[in-house]
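These notes concern the structure reproduced below.
Every protein chain of the complex appears in place save one, which is left out.
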Amino acid sequence: MVEKDPITSPLNNSERDITGKALQGTLVDLVDLHLVAKQAHWNVVGSHFREVHLHLDELVDSARGFADDVAERAATIGISPDARAATVAENSGVPKVDAGWKNDREVVEFVAEALSKVIGRLRPRVDETGKTDAVTQDLLISIAAKLEETHWMWQAKLVES
Amino acid sequence: MVEKDPITSPLNNSERDITGKALQGTLVDLVDLHLVAKQAHWNVVGSHFREVHLHLDELVDSARGFADDVAERAATIGISPDARAATVAENSGVPKVDAGWKNDREVVEFVAEALSKVIGRLRPRVDETGKTDAVTQDLLISIAAKLEETHWMWQAKLVES
Amino acid sequence: MVEKDPITSPLNNSERDITGKALQGTLVDLVDLHLVAKQAHWNVVGSHFREVHLHLDELVDSARGFADDVAERAATIGISPDARAATVAENSGVPKVDAGWKNDREVVEFVAEALSKVIGRLRPRVDETGKTDAVTQDLLISIAAKLEETHWMWQAKLVES
Amino acid sequence: MVEKDPITSPLNNSERDITGKALQGTLVDLVDLHLVAKQAHWNVVGSHFREVHLHLDELVDSARGFADDVAERAATIGISPDARAATVAENSGVPKVDAGWKNDREVVEFVAEALSKVIGRLRPRVDETGKTDAVTQDLLISIAAKLEETHWMWQAKLVES
Amino acid sequence: MVEKDPITSPLNNSERDITGKALQGTLVDLVDLHLVAKQAHWNVVGSHFREVHLHLDELVDSARGFADDVAERAATIGISPDARAATVAENSGVPKVDAGWKNDREVVEFVAEALSKVIGRLRPRVDETGKTDAVTQDLLISIAAKLEETHWMWQAKLVES
Amino acid sequence: MVEKDPITSPLNNSERDITGKALQGTLVDLVDLHLVAKQAHWNVVGSHFREVHLHLDELVDSARGFADDVAERAATIGISPDARAATVAENSGVPKVDAGWKNDREVVEFVAEALSKVIGRLRPRVDETGKTDAVTQDLLISIAAKLEETHWMWQAKLVES
Amino acid sequence: MVEKDPITSPLNNSERDITGKALQGTLVDLVDLHLVAKQAHWNVVGSHFREVHLHLDELVDSARGFADDVAERAATIGISPDARAATVAENSGVPKVDAGWKNDREVVEFVAEALSKVIGRLRPRVDETGKTDAVTQDLLISIAAKLEETHWMWQAKLVES
Amino acid sequence: MVEKDPITSPLNNSERDITGKALQGTLVDLVDLHLVAKQAHWNVVGSHFREVHLHLDELVDSARGFADDVAERAATIGISPDARAATVAENSGVPKVDAGWKNDREVVEFVAEALSKVIGRLRPRVDETGKTDAVTQDLLISIAAKLEETHWMWQAKLVES
Amino acid sequence: MVEKDPITSPLNNSERDITGKALQGTLVDLVDLHLVAKQAHWNVVGSHFREVHLHLDELVDSARGFADDVAERAATIGISPDARAATVAENSGVPKVDAGWKNDREVVEFVAEALSKVIGRLRPRVDETGKTDAVTQDLLISIAAKLEETHWMWQAKLVES
Amino acid sequence: MVEKDPITSPLNNSERDITGKALQGTLVDLVDLHLVAKQAHWNVVGSHFREVHLHLDELVDSARGFADDVAERAATIGISPDARAATVAENSGVPKVDAGWKNDREVVEFVAEALSKVIGRLRPRVDETGKTDAVTQDLLISIAAKLEETHWMWQAKLVES
Amino acid sequence: MVEKDPITSPLNNSERDITGKALQGTLVDLVDLHLVAKQAHWNVVGSHFREVHLHLDELVDSARGFADDVAERAATIGISPDARAATVAENSGVPKVDAGWKNDREVVEFVAEALSKVIGRLRPRVDETGKTDAVTQDLLISIAAKLEETHWMWQAKLVES
Partner (left out) sequence: MVEKDPITSPLNNSERDITGKALQGTLVDLVDLHLVAKQAHWNVVGSHFREVHLHLDELVDSARGFADDVAERAATIGISPDARAATVAENSGVPKVDAGWKNDREVVEFVAEALSKVIGRLRPRVDETGKTDAVTQDLLISIAAKLEETHWMWQAKLVES
């Protein structure tokens, strides 16, 4: 058994708890994002199959990398991160997706919507952590930058050719 | 909406269904394995912290790579794979783990047990698929080889110094 | 002039001949597969031109690599491999393709069909060599794994977007 | 202030002036080509967004590399190269493009036309420099080879799928 | 023809327009900066020729990379970026430079002055976007950091040896 | 079905047809060259086995690379290339080779002769295309340079030690 | 002799002096941090010797890289940086360490304490420079992020196994 | 002192013992194979010196890599591997070789014979382990594949040029 | 059969024999060192398992590399090197080790002792060869440097934490 | 002893002799160019020491690479190349240089003059070989391109700063 | 607390103490050398700024690498190395340098003098350790080789252009 707070925080308790909540919420969204992106990666069909299949793996890589950064920042400020499957299934802000094959148009729409949802939950956390921890804020800004860029690209595919 | 069976299987229906079930079961175990390994990667403390922290990431990489191989083999034989968070939370054979910090000894014990469970579920699938699809069997053998090797290493750490 | 059987086989004569026939048949199919894949790589047109053009080169690389493996396994068991243009033209199981430009939809259909034919001829050889040479069988299984995966991807593109 | 002709030419004055004019004209076209390709790279939308977005960056890289080669060849023969924005805006042979978002079909058509124009201006310079400087001609031939290959690829996308 | 606003902004309209204006202004300056840096790269002469020639290419690479980041951030927030030659020629804040050969001392002075001008226009945009979009501000800070560092290096060369 | 001439040629019809014929002839020779080189790679025996085996793969790589360049140049000028097995078997200028094992001396002699034949057919095409397309001529010159260099090396091995 | 202020600052005098002081203080701490980390790297003994020895070199690399960034930022804003041995010995905020061999437990405790001290001095500088120079603040935030992450890892090793 | 069976086997006792014996026998052969290959690497002379010298190092690398795989598989199934010099000297199936210089012809003959012996001992182990452990069998098949390929190459050199 | 002394020595006979003896003795020690290090690599267990397992492979790599250098130096001075298993088993100065699993503490002690023994035998050879061959002495010094450094590291692990 | 003309030329005798003379003359100039460039590399002093020292090594690399190309082209057309020290000393067109230290200004002047001489001898060979061997001409053009570019750079350094 | 002499020396006490003193003295000089080189790297101005700035970082890298080698050799022979800031400030043989900006000429003179001093202190240690430890002597010779080479280069810059 480990003592209660083995890691001393560079923040005071209030800052730590607000920041920790923002990080934990973001962690769950990012882990779910890479799970649904992989799900789509395997189940997509349609004439754009290969482009969508490959593009999804870039999203998987981003989401995995950022999830790691976010969880390690939580540990750094003394908050134990939690991204077990059940935790993710209950708390994620990513829209649910049905099982089964999906054609490429459906996948593009789903990814654009999922990114929109995750960004919509991330933006307020950027503001909140701006008041409690500049280091965490800077990390969340870099995540927003990448997710918003990705959102542009998937949206762009929805425009009629 | 996509037609019911968009991908023609190289197997007959019976072979496909038995093989597909073995693959789907393995997929869920491997996705959960990488989630709990990441969970431990972030929450471990103790004098062996860094060794365990780094060793877990090797397990994460193996589990992710094999999950991808298994899911794509399922798609290849015409079975839609499913590794959404809720599916994983419900069907995984990996033991549950509590939230919170864990010392290194607890983590080593947990990983050894988790690998033991996953291997125990994988071995019979090697035999079953040997009767239905030599390609899938060969993939499952390579997964067993790696997981058993990993199991040896984590077990070895449990012996008294 | 070289003596009749300069390379001693690790197999007995009967095993060697059955295994050698499976390897020679596979060699011819794989060499033709890379020739028609290159042919399509150069002659494809259509809005998916670049994706198809690049995806075909991955097939070319796989087919060339496997052809080399198969021919060298034949030599290893004492069977002289033969993949001269005329031998390939006469004995290949790959469907014939007309000369001239092809649009991308035609190419996707052709590749899916060609892979289906080659896989259909390869599967029985996996079984046959299972009785005569475990090493050759293992090689043919790895080829089937890759060709079937590739088949899934080209089939997936045929589904309506 | 620098003296009038600081770099001695390997050519006589007449050869130098004819060759220099061909190089300066090509430089302006290539710099504009990479500017409009980047413009399209940022403004394209449509279901082929990502393929077109990535393909354009290959054109940007080619055009930048060749512009550098051409300008340095001009300097080498004693001619000061000029690729300032205003010079490019006034003298380029690349068709004008409107500001704003473009769908992928429009972009493909525009790039095919732009390449056609630049090639049409380059071919006569290959002939002219063949009479004045074999080194410059060889450089212009290599540029024509790459631009014509690129033109084939963008044209191919215009054919109905 | 593309619909008016194909890309949904993560910002509200007012934030988007202010941020977009800052990005568009920065884009034009950076594109011109790399054009004049290349111009100097080709036209410099003097005993420090090679050092200046190579140092300029580092500036070219920075300016090109940042221009791409800035234009893609504009697209991400729903603003179509414009960096066509004529737009750059009219709107750039980089000082004009005459055609023709320049000795190394003149080039060092020109680059130091050009960087000073571009930085002078960039600093207020960091402040403005701090009120409208933290992601864009973070990008502009990273550009200021690099351009100011570069400015130090070119200024340092102006001190008497 | 694709329209008759989907790719506009940078050449006029007469230039295109003469150039296209030279390219198609070269393509067939190069594809056969790599097939017979692979054939020899697998069937060679003798004390110089390994040196010859490895040296042949360099020839295979050259021939494959050049075949690709030649076929893509044909497509670029609007000529559909054809390198199907039967086309190669009928039209190649490479000498026929018997099936079966060959000792290293026989292989060296055969390769030297094959290269001599292919070069003998290539040289006139350099002259012909010099009148119709400088870009194609430049490509054929680079092929001649490499094949003649290779010919020197295989000839050199024929001299008595 | 060099004139008094050879480098023009992008900041006004007051901003420059406050920012410069924060940078100079950070520089001294970071240089001392890498000196004591190297000292420990060479003098550590104990069963965790190798893990600690290697982990310390990661700290050395971070500290050296950040010291360089900080010193160059100082130069960029017109402040001459000073990290001579005597300056470091007098002004560093890193705790003193005795000469001689240290066991691994002592080293882990010392590094955790040293990081805690350096972070405690860095955090206020993040706030101060937030008022004077956003570029410097962003740099100090990135340093805090890394040092705090490192602090977590060394602290984690202090927990009982 | 370590407890008797510190590593739990994924196999039952009988499977473990049969498999372990096959692995231990293979380990000894492979370690001796790399020792005699190095011995020949250093002692060979003759006109083919360099080719044989280099080719032997490829065999050394294969044998070392496989020995490691085999020993770690033994540990994985709970069997302590033994490859000490005396154990190897007593139990190896590789033919003995005299000390001293050897000409290249002698070396080629020796290597071909040694490989033949090792393969002859390995083949039955493939069959045995097929009944006890599919993972071990798969490993032994991959070793047989490589050693038999290597055997072909050394045999091929024995044929008269 | 090879003539008696096929390689002319750069040394006279007396120098050659003394130097050759020093090299042969060192060769045997180094080959045994890598065999016992591999033995320990496979048989170690305990909480430091992974650190010790990986550290041993660095020793294996050093010992193999130096053994090759030493054997090739022997050949260079005309002395046939001998590192066959039986020769190593009889002549090595490395302490004997029992078969079976070893805990990490036992392994660290054994490696420290083995290195101490090998260094103790190597130091006098540095002096002897200083009188007969400066090239060999320089090689032995570089081996001593590395083995002594390695000895420090394994000793350091024996100190109480 | 080797027979008189062991390598069959792709050229007729007259073409071969003219081309061979051009190649032999170029070979001697290039070998001497790299010898004098190395001489200057070692003997230069002055405030630009390091820039000139490094720039010379780029010239050395170019000259060595081209010398190899030229000599191998000679061999390819059946002409034995000769670049022994005495041949170079007698026949080179590179200006003589005195022994001893040179300041950087002297070196820049010398290199510019040497390149001018070598280019002046190379240009007519481009014309001559245009009549006898297109492959050799193409090679000489590529050499002229590089040497003239290099000449521009060294000339540029001679202009007053 | 660690026992007095935890690392057994390969040297006797007298050899160890003399050698240890030479190593400790060299360590202090090298650490100070890299601190003053970094100091100059940040504070240099003048027309040769960039060349000197980059050249200094090569010296920093050499000095850091050698300091590590020297300190680890000390540990290897049982002597605890000491390179804390205060130790360096008190004992270094590198000349003192004033704070503040330095023009490039001053820096070149200072570096040449600093290297001269360090080399002057190193040469006698080469002789001393020649009597006590051949391994240490060999290390010090390699340091002298590099520092003297560096000294040549900085001296060369002092000669009038």
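So that you can tell them apart, the chains are marked A, B, C, D, E, F, G, H, I, J and K in the order they are listed, and the count of residues begins at 1 in each.
We adopt the following convention: contacts are C-beta pairs under 8 Å (C-beta built on N, C-alpha and C of every residue); 3 or more make two chains touch, one makes a residue touch a chain.
Keep in mind that this is a model prediction, so the values were computed, not measured.
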item	value
Touch list for subunit F against the chain that is not drawn	47-48, 51, 55, 108, 153, 156-161
Positions on subunit K where the hidden chain makes contact	116, 119, 123, 126, 130, 137-138, 141-142, 144-145, 148-149, 151-152, 155-156, 159
Touching residues on subunit I - with respect to the absent chain	2-3, 6-8, 10, 72-73, 75-77, 134-135, 138-139
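Convention: only the chains that are shown with their structure count from here on.
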item	value
Candidate from F-H, A-G or F-J with the same interface as E-K, over half of contact pairs in common	F-H
Distance between chain centroids, defined by C-alpha means - subunit C, subunit J (Å)	49
Averaged-CA centre spacing for the pair subunit H and subunit B, given as whole angstrom	32
Separation of mean Cα positions, subunit K and subunit C [Å, integer]	63
Where subunit J touches two or more other chains at once, by residue number	47-48, 51, 138, 156, 159, 161
